[in-house]
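Missing here is one protein chain; the remaining ones are kept as they sit in the complex.
Let's turn to subunit A:
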Amino acid sequence: MAATKASKEQKYDRQLRLWGDHGQEALENAHICLINATATGTEILKNLVLPGIGAFTIVDGHTVTGEDVGNNFFLSNNSIGKNRAQAATELLQELNSDVSGNFVEESPDKLLDNDPEFFHRFTIVIGVQLPESTCLRLGSVLWNASVPFLVCKTYGLLGYMRLVVQEHTVIESHPDNALEDLRLDQPFAEFQNHVKSYDLDSMDKKDHSHTPWIIIVAKYLEKWFSEHNCRLPKNYKEKEAFRQFIREGILKNENGVPEDEENFEEAIKNVNTALNLTKIPSTVEDLFNSEQCNSITSQSPSFWVMLRAVKEFVHNEGNGSLPVRGTIPDMIADSQKFINLQNVYREKALQDAAAVSKHVECLLQSVGKPPESIAEKDIKLFCKNASFLRVVRCRSLAEEYSVDSVNKDEITSCMDNPDSEMVFYLMLRAVDRFYQQHSRYPGVYNYQVEEDISKLKLSVNSLLQEYSFNVNIKDDYIHEFCRYGAAEPHTVSAFLGGSAAQEAIKIISHQFVPFNNTFIYNAMSQTSATLQL
């Protein structure tokens, strides 16, 4: 057992550095359903099997054809004539012995007819190359069962993804460029006391040059406050004056020439961001105002209980601010000064988290749940990420497709530019319509290409009419879609394979933020767009 754990640590090392052991654990507990082992499907699954998901089940009623093998790495010409789910499972399973692969030789429509609850067991269902009717049926079942659904399609040189999840909470969003939480505009008591312990004027040169810039800015802010009626430097002019004020504090040698004090240069450089007002991000304010936060019940997921506790904290101990994050950036300083300063922030963060914990306890008690239901370490993680919390809510497919609730504004405004990626969304919808009517896709055989152009145009017009979309779709796109002949070229499948797999990993691990809710990739121009439909 120990040997396997160590070798898994080695094997997964490069990805553990991105989502940590707890993220990996979530992956290993996941069971993913893939519907249709086409090239797109197997490419998506490959990128989930390699990082070590617990299990997968492929649902596919199709028999492997020569065409299938031509673009699919996980089918071989030996598999021609076999069931596609079974054939693909063998070659995907072979990628990673930690993963358990299963297959069901059945079409999703049959399963929906006979046993729709089959799909309830999955962490996420990924549907590939599904016709519209199957998609909508499945979408409804999964929505009611709160199972996330990721719809993917490769059509010629286009990739399409649609995420359908009612409510997806993210504590660890890992933002790329997060602002530091230093509280220089509203220093807490322990920080103020710590700053008091420094007397810049009486320090020797070594100490002076190795005082952390945060202390320097705090000291000078105190002086500025007393001279400016307790107001922070507000505009460019005042900030410039403040920077100059700090610059004058740089030690000078016997000839009056300023010494080389990098810590002071750091302070000056950081004035702009240091003076940012401590504020609760609007995303978090919105969450505080949501229904789920304000009505905590025994059914409330821990995310909402913790959020409510943080809201209580903000209105009490926090004096209008979130719990202190507790981290500071590296800066020029001697070890002791830096560590001491870091500890001031760390201890404050611990204190704030403890206060939040008390609120969590109260809330749990009020709904009859034991205080241990939410672990201390989870509360600490939540507090540390309080500024970065995100909740993604996608509209259902029913809402997207219903004439009453279709997002007409988004569609028509995007189509002000007739070459925007929105045209591909509309064409994919039109192509689905064509399939419904003719039980085939346009232009699959060479002889069909020309004659299907007019038929597809009818489908396009019927779509636009039904939804009253007052937009114009250029004939070029209709021609191009006939030309595609519902081809599934491997490189486009592979692009979608990587994209979809990572979105699935985000859903499973609750780390990083999933897209909302439609993604279109255009391999012709190598551009993409995310639409909310």
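The working rule: contacts are C-beta pairs under 8 Å (C-beta built on N, C-alpha and C of every residue); 3 or more make two chains touch, one makes a residue touch a chain; residues count from 1.
The criterion applied here is as follows: contacts and distances are computed from a predicted model.
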### Hidden chain of the complex, named as in its UniProt record, picked from "Dynein axonemal intermediate chain 4", "Centromere protein N", "NEDD8-activating enzyme E1 catalytic subunit" or "Cytochrome b-245 light chain"
"NEDD8-activating enzyme E1 catalytic subunit"
### Summary
By the document's definition of touch, the residue of A:N29, A:T65, A:Q244 or A:Q436 touching the omitted chain is A:T65
### Summary
Of A:L18, A:I296 or A:L381, the residue that touches the missing chain is A:L18
### Message
From the list A:A55, A:L251, A:V449 or A:V471, pick the residue that touches the absent chain.
### Response
A:V449
### Task
Could you please point out the subunit A residues that touch the chain left off the display?
7, 10-18, 39, 43, 46-47, 50-52, 65-67, 69-73, 76-77, 80, 95-96, 156-157, 173-176, 210, 330-331, 333-336, 338-339, 342, 446, 449, 476, 479-480, 483-485, 487-492, 494-495, 497-499, 501-503, 505, 512-516, 519, 521, 523-528, 530
